[in-house]
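One protein chain is absent from this view; the other protein chains keep their places.
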Amino acid sequence: TSQVQRGLQKVTEAQVEQKTAEVVQYFLVKEQRKVPVRRADLVKHVLKEHRNIYPEILKRAARTLDQVFGLKLVEIDPKNHLYVLINNLETSEGAPPINSSTDPKRGLLFVILSVIFMKGGVVRENVIWNLLKKLRVDPGEKHEDFGDVKKVVTDEFVRQRYLEFVRIPHTEPVEHELRWGQRAEKEVSKSKILDVMGQLHDRDPQSWSQQYREAHSSQNSTQQPGSSSQR
Amino acid sequence: GKEKATQLFSDGAAFDPTAFTEHLLSIMGINRLEDAEDEQQNGGAVDGYLPQDAWHRVARRAECCFKAAPSFHYMFGSFHAEPPPPKQRIE
Partner (left out) sequence: MSRQMGDSHRRFLQTMMASGIIDESGAKALHQHCCETHSTQYAPDRLDDFIDTINSKLQPMFMQIRKGMSEDNGHQHYALVNMVENDVTRMSSDYADNELELFKKTMDLIVGSEDGKASSTDILNSTDSMTTKKLKKSEIENLLNRLVQDKWLSEKRGKYTLSTRCIIEMEPYIRAMYQDQVKVCHICHAIAFQCQICENPTCGIKIHNPCVARYFKGRTEPRCPACEDFWPHEIPEVRRPRSQSRR
């Protein structure tokens, strides 16, 4: 930090503010495709000559994202330093008067994440492909909403870190299994999924005891109401 | 499948994917063909027609589970500002 302090003495406040604004823009732009921001890329493409005051600028950018946009900057992968934005605001109870367009891929993702969660955290890929077939989504065919479904699931959702798609060792032919990705762990609420499951099956969510425990024990269940207004 | 799912309660394995898909299809607004006999003959493959916005309906139902950040889209600033080439039309 003393290095940061020294670095800060060499730049004007206006320069720090401008870099902060660029970092905020960068996070917003990267969120268009929900691809996590790699710290190395942020330094290389945005901070450039100001890399030495990186911690201060990131701190300010996080504050702006929080206070102006209601978004939380979250490091989902501390080893590789990957960041994503998560919404601080809950989905409002009453329907908003503006019907903004929904992304059908969000529906697909919900189905896959739900199955993985309800099946205890990991499923073989065939479980997903078979289930999708029953929903008229054939991984071998071009789908009207999703195009190449296999690519969306195993490439796009994986790059966005919603899913992990890992080869199961010693399988012939090659088989993969699916788990929740690091973004999903932060962005998707297991207890809300369980609530929806309960509503769909007309059943008390608590009756899935294992899932219920998981949903309410993991750090994923951010059930502090009004946490976003504590500023 | 529904009864089977309720029998197996309070066990981690009690999740029934078949029941889940049935519920999803009804969220999607499936329009079953009247002739249910045919379905049985097709090896249980459920037939029916899904509306165009089927997956949008699922997405809307799922919205509350996601704390996704909205994203910012713009046109100005996405390309180099450049005046147009001089007009070639004869005025």
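Labels for the chains are A and B, by order of writing; each one numbers its residues from 1.
Operating definition for what follows: a residue touches a chain if its C-beta (ideal position, glycine included) is under 8 Å from a C-beta of that chain, and two chains touch if they have at least 3 such contacts.
Just so it is clear, the structure is predicted and the values come from calculations on it, not from any experiment.
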Tell me which residue among A:Val4, A:Ala21 or A:Leu200 touches the hidden chain in the full complex. A:Ala21
Out of A:Pro78, A:Pro97 or A:Gly140, which is the one that touches the chain we can't see? A:Pro97
Against the chain that's been left off, what residues of subunit B make contact? List them. 70-85, 87, 89
Could you pull out which residues of subunit A are in touch with the chain that's been left out? 17, 20-22, 24-26, 29-30, 32-33, 45-46, 64, 67-70, 87-89, 92-94, 96-98, 100, 228-229
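To be clear about the criterion, only the chains that are shown with their structure count from here on.
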Where on subunit B does subunit A make contact in their complex? 5-6, 9-15, 17, 19-21, 23-25, 27-28, 46, 50, 52, 54-73
Contacting residues of subunit A [partner subunit B, same complex]: 28-29, 31-32, 34, 69, 71, 84-88, 90-91, 102-111, 114-115, 118-120, 127, 131, 134-136, 144-146, 186-189, 192-193, 196-197, 200-201, 203, 207-211, 222
